[in-house]
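For reference, the structure is listed below as structure tokens.
With one protein chain removed, the remaining protein chains of the complex are shown where they sit.
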Amino acid sequence: MEIKSMRFKANASGALVNTVLQGNLKTSKGKFVTRRAETIKELDDFEGTRDAATAIRNRVIDNLDLWLERFEQKALDTGAQVLWARDGAEVCRLVTEIALQHGVTKVAKSKSMLSEEAGLNQALEAAGIQPVETDLGEYILQIDNNEPPSHIIAPAVHKSLDQVADLFHKVHGTPRKTEIPALTREAREVLRSHFLSADMGLSGGNFLIAETGSVALVTNEGNGRMVTTLPKVHVVITGIEKVIPTLEDLSTLMRLLPRSATGQPISNYVSVLTGVKKPAEHDGPEHLYFILVDNGRADAVGSDFHAMLRCIRCGACMNHCPVYQTIGGHAYGWVYPGPMGSILTPLYAGLEKSIDLPHAATLCNQCGVVCPVKIPLPDLLRKLREKQTERGLRPLTERIGLRLWAWAALRPKIYALGAGFGARYLKWLAGGTDRIRLLPAAPEWTLGRDFPAPQGKTFRELYAARQKPAKETT
Amino acid sequence: MSSREDILGRVRANLHRGATNAAAAREDILAALSNRSHGPKPAIDGSPQALLERFRLKSEQQSTTADIVAGESDVPAAIARYLTTMSLPKSAVAWPSLAALDWAAAGLKVDGRGARDADPVGITGCFCAIAETGTLMLCSSADTPATVSLLPETHIAIVNASRILPCMEDAWALARKELGVLPRAVNFISGPSRTGDIEQTVVLGAHGPYRVHLVIVAD
Partner (left out) sequence: MAKLRIGFFVTCLVDLMRPRIGFAALKLLETAGCEVIVPETQTCCGQPAWNSGDVPGAVALAKKTIAEFEGFDYVVAPSGSCAEHIRIEYPRLFAAEPDWRDRATALAGRTHELTDFLVTVLKVDSVPGDYQGTVTYHDSCSGLRGLGIKQQPRVLLAKLKGLSLKEMDGCEECCGFGGTFSIKFGEVSAAIAGRKCDNVLASGAQAVVGGDLGCLLNIEGKLRRMGDENTKVLHVAEVLAGGA
């Protein structure tokens, strides 16, 4: 997917004045948050489960090479094929080759964020193969001119019912429907024919299970089951970090993933798929391929960002992020929005291509406290800021300003003079009122709010005066 | 260099892989795979009555409906009653493993095979059920095709009460004991298919069944 993260600030400003988007964000805000809060209460030991999940993910990523080899061997034993891709381009090439080899003309896809990373749909279309997104949210986006998703769990969360109604009316040529169940049925009927006629099913993978060589798929709609049951070829594309050891570990993670994502105690369908169709079976793919994708992950192993590889893609961090809630997901400019995106985009798509993202957070740690695998997201954002500073990737004025401030803060006398001047200058700017309407030194502050006036003298001045009344200055 | 070697090579280098830490890591892998330790599980009363009650309650919270019958021979009539109440067709596709039940006596036309697009009702059994979340565990095979619980708009599942287990971990233990290796598809089903993709409003019946009905055999 083309990266537009350099336009974060402009994108964010646009999002703030987009009244339709703001309305949609308001409609959706809090739904996932409230449901999550309710369903985690059902667990007697939620924190213990988070710790266990963290340990499971650490266990694998700390020895990722050997776990990958183990998974690969078990998958091969089940009759699957295992392929490896360095980057998105290689994903596209491998999927296209598999499709051509099996004479595939249509691919039914269940949701895969890696497919978005790779820009797979465009590559398939270029090869004359029709990709059909079958997750309702992804489908809505695909028929709306391939709009990118704005959320990893609810890709079309930025769209309103009205917008979907207009879209279906226009694209399907059907009478305009205004009820969500009717629209859902319309999509079901359109997509059912695609499920039945697709030659290849393509899915992501929530987890790869080393014990059995299986892929675990978690869906609510049932499209994940369709694309892995009906077509004769099934291709799984996942990041190399998705391995977990055992089926017991899957059980632990399944207590957290749906609760953290949508606030469900369990998703409707959890499918554990192992190998290909047996000779007497009625259904299931005859060919199963795993494409294990790097695209930046291998380089994160053992780095300052190693903990990020624990991520199980629940989306809780963005659901709880004040910035995400305010501007939506598109402003982030790549596949993954919100706090996790502000870390993954610099890691996978390039720090120099996403200058603003590590700073697009208040470091409020709402993300960190809800992360089911305890990724210290604010620490990682801060670490990225360090890397930017080291590489000189921040604007010169900002760097000089910070240096100057730190230089002064190390020199108490100079600092005291500066603070005294600042207090008086700001008071003067307020012109006898209790507020400053335009702050020349930081005009961004006063774009959307006032800056309260200071008292006019610093604490240190007033305190010194109190301690030594005789030396009081005017 | 192949992509595989390139990727694994970089992972190895980043983990400072050497003979010593490889041996320790292999030991940890073997331990993980043989111990199969589990995380915290909710405290669930394991008595048959409590498991049944919790399973029913959790199923109903997932919008599944349920009926209880005394024995397997009562199942066809119970299903016929349900279909009548719901004004649904009396013809169904069922797992071949269920073909021996006397469907005709209950006035039902039941084909034992994999499901097709137009089949209105699919009847399955289940490998076991999970009380923690009100979940069915279905294992695919020639006699238990996965499509029957997926393509029809109505899915009816027969559950033996004695096979309601507390947690998913217990289901895996039973699968290892009874099946040895995993079947091609293990599907955990918790209620009708659903989506919240339009305005995060949950709607039942996305791509799979609109309704799931359980006939629990008390045995």
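Per-chain residue numbering starts at 1, and chain names A and B are given in the order in which the chains are listed.
Following the convention adopted for this analysis, a residue touches a chain if its C-beta (ideal position, glycine included) is under 8 Å from a C-beta of that chain, and two chains touch if they have at least 3 such contacts.
These figures come from a predicted structure and were not determined experimentally.
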### Query
Of the residues A:24, A:223, A:238 or A:458, which one touches the chain left out of the display?
A:458
### Option from A:23, A:128, A:412 or A:431 whose C-beta touches the chain left out
A:412
### Task
In the full complex, which bits of subunit A touch the chain not displayed? Write them out.
9, 12-13, 16, 322-323, 325-327, 356, 358-366, 368-369, 382, 384-390, 394, 398, 402-403, 405-406, 408-410, 412, 415, 419, 422-423, 426, 434-435, 442-452, 454-455, 457-464
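Just so it is clear, only the chains that are shown with their structure count from here on.
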### Query
Between subunit A and subunit B, what is the gap in Å from one C-alpha centre to the other?
29
### Query
What part of subunit A is in contact with subunit B in the complex they form?
24, 27-28, 31-32, 42-45, 48-49, 52-53, 56, 59, 62-70, 84-86, 90, 134-137, 140, 154-157, 159-161, 164, 180-181, 183-185, 188, 191-192, 195-196, 210-212, 214, 220-223, 225-226, 228-230, 240, 245-252, 254-255, 262, 265-278, 280-284, 292, 294, 298-299, 301-303
### Task
Could you pull out which subunit B residues touch subunit A in their complex?
2-4, 6-8, 10-12, 14-17, 22, 25-26, 28-29, 32-33, 36-40, 42-43, 58, 61-62, 113-114, 117, 133, 135, 140-142, 145-147, 150, 167-169, 172, 181-201, 203, 205-209
